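Only a portion of the chains appears, each positioned as in the full assembly.
Chain IDs A and B follow the sequence of writing; residue 1 opens each chain.
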Amino acid sequence: MSLERVRSRRPLVHNITNFVVMNTTANALLALGASPIMAHAVEELEDLVRVTDSIVVNIGTLDERWLYSMLKAVQLAKEFGKPVVLDPVGAGATKLRTRAALTLLENSKVSVVKGNFGEVSALLGEVGRTKGVEAMVYEERVAKDLVMRVARRFGTVAAVTGPQDFVSDGRRVYAVKVGSENVSRVIGRVTGLGCVVAALIGAYLAVEDPLRATVAGLATFKTAASRASKEAPYPGSFHVKLYDWLYRVGGDDLIEEIEVFEIEPQGIAEVNSHN
Amino acid sequence: MSLERVRSRRPLVHNITNFVVMNTTANALLALGASPIMAHAVEELEDLVRVTDSIVVNIGTLDERWLYSMLKAVQLAKEFGKPVVLDPVGAGATKLRTRAALTLLENSKVSVVKGNFGEVSALLGEVGRTKGVEAMVYEERVAKDLVMRVARRFGTVAAVTGPQDFVSDGRRVYAVKVGSENVSRVIGRVTGLGCVVAALIGAYLAVEDPLRATVAGLATFKTAASRASKEAPYPGSFHVKLYDWLYRVGGDDLIEEIEVFEIEPQGIAEVNSHN
């Protein structure tokens, strides 16, 4: 199983990410069992991309100097054949962020792009009623269509997170759903948890193809979050328990907590459930 | 009540703040019920200031590039009529910080300036026995006078935090006092909690005038801190519980924990107490 392969291989995951979540995502990766490195200096990117197992690029707290580092990193990733996951934080909220996300997608080989509904919509030029980074509008009925179109447009795996997550490789669409309803509420009260999902996908990219890595990252996060929210319903304590559960979570927990559906043109076929 | 209005409106609070506390203040705002965004790139400031409800400027870990972003942000705030709270972290400790705080106050329309005793003193050119950012000397007997003078000098609401907080709009002075004595001790053992106060004031500025927003921010913080310290007397656990209580705190908690006095020339009139 992918989770065990991450833990035995301890992949090196190189993050160029925002100031708000650096500590959060490094701790999430360590708790899971991966080896994070945070580095942005252009002078050392080649040394790092050469040895890393995957790269996580996150455009929160962006400025021109960090964007330059990100562009260089994704070009090196293409050269060295390393998988990249892009988290387009704030795309749609500002022109700088939207353009940066598109530039990164168009000038490299991104394996996975993962965002909330507003962010992923912005990649197609569809700016909705976006309000801030954390409070994007989530529209389930169009999210399924959206991931398919983004995946095809950019030749990547695309994921939209929300109460239910949707993932597509451009052909198929999967939905990842957690049993507990309450977990989404508390997830929205802690900063950087979307960024944690991208980082976890980065860890799985070292041991899986992009579609499976994305589903595994989403499922692992939601399982750990669900378990944590049962022990601690308030945001501070929940946040602490989330790291505990990223460390503790096993394959059986995922099977108990998560349902993954393949959504076909004709209907919905459940592919992984505890029922 | 202001707290309920913050929670129902979920105001977008734009923070240009220091590296140490970005995660802390984002989590505090989310726990309270606001929507934080952290961004500093000059290229996207106009897009953000246009839609934000308020702006928090905090000069910790300052350098010239961040100061430039802050100056641009407060000028845009003036243009778009958005309220600004300034946290002059480290004013008085270095000439760079003192000058930066004064430049921000003099070149824009700051609604609220909030600092500890040493920081706020430095705004009047009165550098006291300042030792570091966290360990400023607190002198209650002159703090009341200080907030009045700073409020008048800069045409703003001024607040000095300490075991007892003082707030003035240049005419009146209010004292915000928490019942429990022990809470100040543990507050001093966690970084960024002064910055959290400024961020909470930022959230209230979206729904209240500057004087009321400042009192509400101080009272909310102290209430949550007091409740947290009763559950967890040590700094790591207290810090976690503080987010829990920013989420849990309600109007009744504030009334139980906090006393707000209006201090008049003739004496002290209690305006809000549980007695």
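Just so it is clear, contacts are C-beta pairs under 8 Å (C-beta built on N, C-alpha and C of every residue); 3 or more make two chains touch, one makes a residue touch a chain.
Please read these numbers as outputs of a predicted model, since none were measured by experiment.
> Number of identical chains in the whole complex, 2 of which are shown?
Identical chains making up the full complex: 3 copies.
Here, only the chains that are shown with their structure count from here on.
> Between chain A and chain B, what distance separates the C-alpha centroids? Give it in angstrom.
34
> In the complex formed with chain A, which residues of chain B make contact?
Against chain A, the touching part of chain B is residues 10, 12, 19, 22-23, 26-27, 30-31, 35-41, 43-44, 47-48, 51, 239-245, 247-248.
> If we count contacts the way the header does, which residues on chain A are in touch with chain B in the complex?
Against chain B, the touching part of chain A is residues 18-21, 23-24, 60-64, 90, 93-97, 131-135, 188-192, 234-237, 239-240.
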